[in-house]
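Inspection log for the structure reproduced underneath, given as structure tokens.
Shown here: the complex without one of its protein chains, the others still in place.
Going in written order, the chains are labelled A and B, and every chain counts its residues from 1.
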Amino acid sequence: MADQAQAHAVETLALREQFDTAAQQRDAVTLGMWVFLITEVMFFGGMFLAYTIYRDIYFQVFALASSSLNAVIGAVNTAVLLCSSFTMVLAVRAAQIGHRRALVIFLILTLILGFAFLGVKAFEWNQKFQEHHVPGPTFHLDGTAEQGHAQLFFSLYFAMTGLHALHMVVGCGLLTWLLFQSLKGKFTPEYMTPVDISGLYWHFVDIVWIFLFPLLYLIDRHLGR
Amino acid sequence: MITAAAQERENYLNASYGLKSWLLTKDHKRIALLYLFTITLFFALGGLFATMIRIELLTPNGTLLSSETYNKMFTMHGVVMVFFFLIPSIPATLGNFFLPMMIGARDLAFPRINLLSWYLLVIGGLFGLFAMLAGGVDTGWTFYTPYSTSYSNTWVIATALGIFIAGFSSILTGLNFIVTVHRMRAPGMTWFRMPLFVWANYATALIQVLGTPVLAVTLLLVLCERVFHIGVFDPSLGGDPILFQHLFWFYSHPAVYIMVLPGMGVIAEVISVYSRKPIYGYKFVAFSSLAIAVLGFLVWGHHLFVSTQSVYAGMVFSFLSYFVAIPSAIKVFNWTATLYKGSISYATPMLYAFGFIGLFTVGGLTGLFVASLGIDVHVTDTYFVIAHFHYIMVGGTIMAYLAGMHYWWPKMTGRMYPELWARLSALVIFLGFNLTFFPQFILGYLGMPRRYHTYPPEFQVLHVLSTAGASVLAVGYLMPLIYFAWSLKYGAVAGANPWNATGLEWKTPSPPPVHNFDEIPVVTHEAYDYSTVLGEVEVG
Partner (left out) sequence: MADHTEHTEHIDSIQTYGAVWILLLILTAVTTAVAFIDLGAFSVVVALCIAVIKMLLVALFFMHVRYSTRLTKLVVSGAVLWLAILITFTLADVWTRGLIGTPGR
């Protein structure tokens, strides 16, 4: 077949048949992940908009509700996620220079830190459940008559941290897959794009949390409630 | 002459057989046909709901349907037509098929994601279909809260889920197109040598990627509110229903540009070929596509003029809405200028293009009326607005879609459609369309509200005219369905370039081989360089 001869004889992971060179594929896949991340920015953005509006018009109640969250636990969890970004970028670096053992170790560390973050989150959510801060018929926040507005804070809290946690779970899934592929030796300095773009995804999820933490946990803490 | 041997040549249609070879294909051309089949079914479904609406409106007293059922009819008509037909239509069929070929690529950047996009549309559509069969949804395609979140007892959740899933189909298509245009152009195919159809789909892809996620999160919040009663849009908890409208229209206004921009891209191609001239002002037309994509995101508040949106914001949105008309006008001027001193052929695609220019202009001008705060207060939520957007969506987009289908049919199938029947249907569609929707401008101006199935008797004449037009339009749409199918077996066999068009897609055999090009072309000439193609347009 004449056109088959012009196409690649063998399609490999690093050079799929629609691409001409491995570099083109790398560029295309990386661009694809960045474009996907824009969609994620806009996806979370809708909730950030809702949060911005309601915090602006119900400032007092939001500050009260925010102070019921444990800022220290939130800060520690933020640090955990930042550490996981550090181990992730070290994993990417290891893949870039072909250090398979280091890649595997850093992927495992990132996974552990990711699970730690999720564990702390689960603990926090459980606390909210105990304190009757989950929106619904049993909701009650002490210290304000505006229970509706207080519920709004917690609706957004659960929606935003929940969406974030969902993305973390997906991220952990990606990392697990990467781990198995690394153990099988699939990644080389010439072909480590999946590690690279998973790193981009992981860092993005971290950035979302970098904004969620101060916005949700640190409203008006100075009022010392 | 085309010989029987050439007909037997291997192409993307006969290279492999069996259901699996279609359902698991990575070939953008096959995926385009999968989409074609799917959206045609959705168009028929949406048309069915439209039929119910128009029959009901024949009489002033609502004899056929109850109010509740009527609410479901217009809701489901809108949901199906917007989310499962118009949004995918041109990009997923003609764009999928021809964008890679036009830039000299073997396929899109991510063929498997392309296939996933199709599956997502089908799955989303199935959720929507389930909702409709199980009892329907009655919130209007706009899902305004708190009715959709707190009060409606219909299948809001299933429908919203269906749209949510289909939204990801749209996002992934956009992502695929953006990466493909940036990274997979053939050697020599610079940005300003690309056909304008590619520019149009690229601009559309930008909108899909930037806007659809906001719709997705909004629907997610509506779902959470219905299921968990979280109350983000619930006034009794302090929530703001206008926030829903802001979030909804942030996507849904740019969405109308997702629906019309690809059509404009088709028109550019068609006008050029059937005038035997390059498009006048190529760069202006290319940049105007980008301008529409960007400006389209700055005007959504014009859907909120009569809500409690601040008048100050309304003024800003109104002002910006006038701006977004400018790039559209630039396109109309440039297409018209292309015709000047051109060698005009009246082949069917050109007839649809003429129809598009006229009807889109009417739709666009009436858009200016509703962009004005003062006029909109009177005509909003009336049939004036309905006529306005149907002139653009149906008179514009669907005509452009048909223009493209006829223009590229020989390339996709290797067959010519019957020209006489095709011209006749174009005429029937044009007449039917105007009879259906022009009376609606008058109805709206006189005060007939939208989404009402009972009305004062003095409006009946206009409604009857509109319904009559709709029946003619329905016949007009059935005709291509029949003769396109007929042409697959009995149509004249088409050569590689029956229209003597420029463009890389015409340099391949009809139908194209699986890998598009035997050798990746090296592009050395500008777009629409007719000196490279001999002969006039041959019309059957």
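Note that in this section a contact is a pair of C-beta atoms (placed from the backbone, for glycine too) under 8 Å apart; a residue touches a chain by one contact, two chains touch by 3 or more.
Values in this document were obtained by computation on a predicted structure and should not be read as measured data.
Checked against the hidden chain, the listed residues A:14, A:41 or A:105 yield one contact partner: A:41.
Here the missing chain is touched by one residue of B:13, B:108, B:186 or B:324, and it is B:186.
The omitted chain makes contact with just one of the residues A:93, A:128 or A:186: A:93. If you put the hidden chain back, the residue from B:24, B:126 or B:316 that touches it is B:316. In the full complex, chain B touches the omitted chain through residues 182-187, 210, 214, 242-243, 246, 250, 297-298, 300-301, 304, 308-313, 316-317.
Residues 20-21, 23-24, 26-27, 30-31, 34-35, 37-38, 41-42, 45-46, 48-49, 52-53, 56-57, 71-72, 74-75, 78-79, 82-83, 85-86, 88-90, 93, 96-97, 189, 199-200, 203-204, 206-207, 210-211, 213-215, 217-224 are the ones on chain A that touch the missing chain.
The definition used in the following text is that only the chains that are shown with their structure count from here on.
Separating the centre of chain A from that of chain B, both taken as means of CA atoms, is a distance of 35 Å.
Listed in rising order, the residues of chain B touching chain A in the complex are 10, 105-111, 171, 175-176, 178-180, 182-184, 209-214, 216-218, 220-221, 224, 228-232, 236-240, 243, 246-247, 513-515, 517-520. Taken in their complex, chain A has these residues touching chain B: 1-4, 6-7, 17-20, 24, 27-28, 31-32, 35-36, 38-47, 49-50, 53-54, 58, 135-136, 146, 148-149, 151-152, 155-156, 158-159, 163.
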